[in-house]
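Here the complex is missing a single protein chain, while all its other protein chains stay put.
Moving on to subunit A:
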Amino acid sequence: MATLKSDIISTVEFNHSGELLATGDKGGRVVIFQQEQENKIQSHSRGEYNVYSTFQSHEPEFDYLKSLEIEEKINKIRWLPQKNAAQFLLSTNDKTIKLWKISERDKRPEGYNLKEEDGRYRDPTTVTTLRVPVFRPMDLMVEASPRRIFANAHTYHINSISINSDYETYLSADDLRINLWHLEITDRSFNIVDIKPANMEELTEVITAAEFHPNSCNTFVYSSSKGTIRLCDMRASALCDRHSKLFEEPEDPSNRSFFSEIISSISDVKFSHSGRYMMTRDYLSVKIWDLNMENRPVETYQVHEYLRSKLCSLYENDCIFDKFECCWNGSDSVVMTGSYNNFFRMFDRNTKRDITLEASRENNKPRTVLKPRKVCASGKRKKDEISVDSLDFNKKILHTAWHPKENIIAVATTNNLYIFQDKVN
């Protein structure tokens, strides 16, 4: 089956209530899904997600000063906390962040003085009384309108946006800098982190992800390509070039190889909902850090350790640079992240059990129960096991999202979006 490049899903994000799910794709589109209202009679079938609104968020552009094409691909979507009946989200491509309003309209005005509703003009001499238009109910219409465009602040590619818990600011991070914006001000942003060396030849690391703390409005973290995470306190100083905490695990000398630095690069960092922990994803593992302990993670989960022997070929086909994201469940007890061959992994932090599942159309029909998968690293392959050599590295799950309250997950496989939920009953 041919896949249109523009259809490839590039980000997945639930809103704060979980009622809406937004996806962005390489074609610059944002598709929003809405959970159907719970059906009272069939209480066992929880609401499915249906398309609610689709709009073109970003268009391809060309930077004439630098002779650079600017892709329309949506790198990240972040929902704002709900402020009125409408919903708001930020979407970003490499350079430009946009604030979108998604609102419903179920009434429209009727009645003109000088023309009929269908547009035919009346003879003005027949107008003897004034008519005020009246709003009448109509079919529900969902509108997406751009409210703000935050542009021209990033020289490098934006990899993260994160909304502050003060509800009025957000940060945007590119490879070398982090900017702080006010959600209502588009013509100015403050640079709070700048790691660009005076001489670009001395560049040794880049920023890979950044996120605000969920409830402490002055704290944010950013991760680097060297596998470190820096926590900054905006109270201490207006410029946060100096971090207040540095999270870093000493390297295991026995695993040292040519690829060590590449695979230690952090592709995603996410605070737990409680704000006590954060999770980082590097190429082979997921690590959970206690914010109060900087020298090592409190938990480490291997995502696909069997790939360690394959790093050479993964380097050759560039897969080693894939940026896997990770997410927490609503109660912070389970974490999830993606892998290859359309597999995704979940780790239960309490029981320490982990599971591999597959998102594919061939293997699961709607409403079937997912079967756990196993990859056999070497030696004899048991029944139901899959050999490492038969894994398809073109089928990768980079983007996943977990409903903030329920056990519903969204998993993006190239151009398909799968939504799974807990077994009911």
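Definition applied: contacts are C-beta pairs under 8 Å (C-beta built on N, C-alpha and C of every residue); 3 or more make two chains touch, one makes a residue touch a chain; residues count from 1.
Everything that follows uses one rule, which is that contacts and distances are computed from a predicted model.
K.L.:
UniProt names the one chain left off this complex as which of "Electron transfer flavoprotein subunit beta", "Guanine nucleotide-binding protein subunit gamma", "Protein phosphatase 2 scaffold subunit Abeta" or "AP-2 complex subunit alpha"?
P.N.:
"Protein phosphatase 2 scaffold subunit Abeta"
K.L.:
Consider the whole complex, including the chain that is not shown, and state which of A:Val51, A:Leu68, A:Val134 or A:Cys312 touches that chain.
P.N.:
Here the residue in touch with the unshown chain is A:Val134.
K.L.:
Using the touch definition up top, pick the residue from A:Leu68, A:Leu203 or A:Ala236 that touches the left-out chain.
P.N.:
Per the contact definition at the top, the residue touching the missing chain is A:Ala236.
K.L.:
For subunit A, which positions touch the chain that isn't shown here?
P.N.:
Missing-chain contacts on subunit A: residues 81-86, 88, 101, 103, 105, 107, 109, 112-115, 124-135, 147, 165-168, 184, 216-218, 234-238.
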